[in-house]
Structures are given as C-alpha cells and as structure tokens.
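For chain A:
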Amino acid sequence: MNYLNLLLRLLIWFLLTADLSLANIVIGLAVVLVLPNRKGRATLGDWLRVIGNILISIPLAYVEALEMIFFPHSAEEVTLERVRVNRIPALIFLDIFVITFTPKTIVLNYRDDGYYEVHRVKRQ
Partner candidate 1 sequence: MKEFISYTLISLGLVFWLWGTLPLLGKRSVLFKLHSLSVSDTLGSMAITVGLLVHFPADWSLLFLALISLAIWNTILGYVLAFCSRGGQKDG
Partner candidate 2 sequence: MDEFYIVPIVFLLPLSAVMVVMQTNPYTALVMRGILGAVSALVYALLGAADVSLTDALVGTMLSITLYAIAVRSSLSMRIGAIKLDKNDPLLVPIAKSLSKYFMRLEIVEFPDGDHLNSALEKGEIHCKFDRHETEGCKLLIRVPRLYEILTAAGIPNLSIVLLEKTGAGL
C-alpha cells in the first residue's frame, strides 16, 4: 500500500502549507517522493481503524478527564497489553499515541514481543 503512504504525506504537506497553487503542489509531490520509503504490510483497513481510533479518542479523552476530576483516581497499576504483531512502525506509533492521549493511560514501553507496558490510574 505504497500510494496510501504517499497520500498521507501529501495531506500533511497541504495542511502544513495551506496553499494549493501549482508551484506548491509540484514542490509537495517532489518532497513526498524524495522522502525515504519503507516497505510495510499495512492495509487500508488497518489505517482506517487507527484513524477511527484517533477520532474516537478525542471525546473519550475529555470524558476521562472529567471522570478524573469528579472521582479522584488515586490507585496506580502497570498492565501489559497485547497488540497485533507485524505492524509497520507508523501504525505502532499511532497506537502508542492513541493510548497515551487518553489521560488515564500512558504507554511506558513498547516491547519487541508485541506487548505494551501501560501505566493507568484507577479509582480506589
């Protein structure tokens, strides 16, 4: 799914520059093609699921924040969470992002055997 990767990069480029002139499109295409490519096994479904997770996590983060404000969470624990193996680094990064973005959970470590160490706060 190489062209998907390119599309993502183009999207970021146009968001950053906010300019749709011909020169900018040409420069953006050049930058996107010159940046190093990595072979991966991510499918369209994987990307859509992660993007969906990000969109869900924003209101979820606010809900968790309000929960933390109104009910004090004073207990802490470290748990292991399993993820699907053989993912490309970009998807691992986005997974870590989604978990850490919600205030109750923080990823401490990503282990090579496919586990995340997650630190979370709980109500007593």
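Selection rule: all candidates are chains of the complex that A comes from, given by their letters.
The rule is simple: a contact is a pair of C-beta atoms (placed from the backbone, for glycine too) under 8 Å apart; a residue touches a chain by one contact, two chains touch by 3 or more; residues count from 1.
Since this is a predicted model, take the numbers as computed values, not measurements.
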Practice problem: Of the candidates 1 or 2, report the single one touching chain A in this complex. | Solution: 1
Quiz item: Can you name the residues of chain A that touch candidate 1 in the complex?
Solution: 15-16, 18, 61-62, 65, 68-69, 73, 76, 96-97, 100-101, 103-104, 106-110, 119, 121
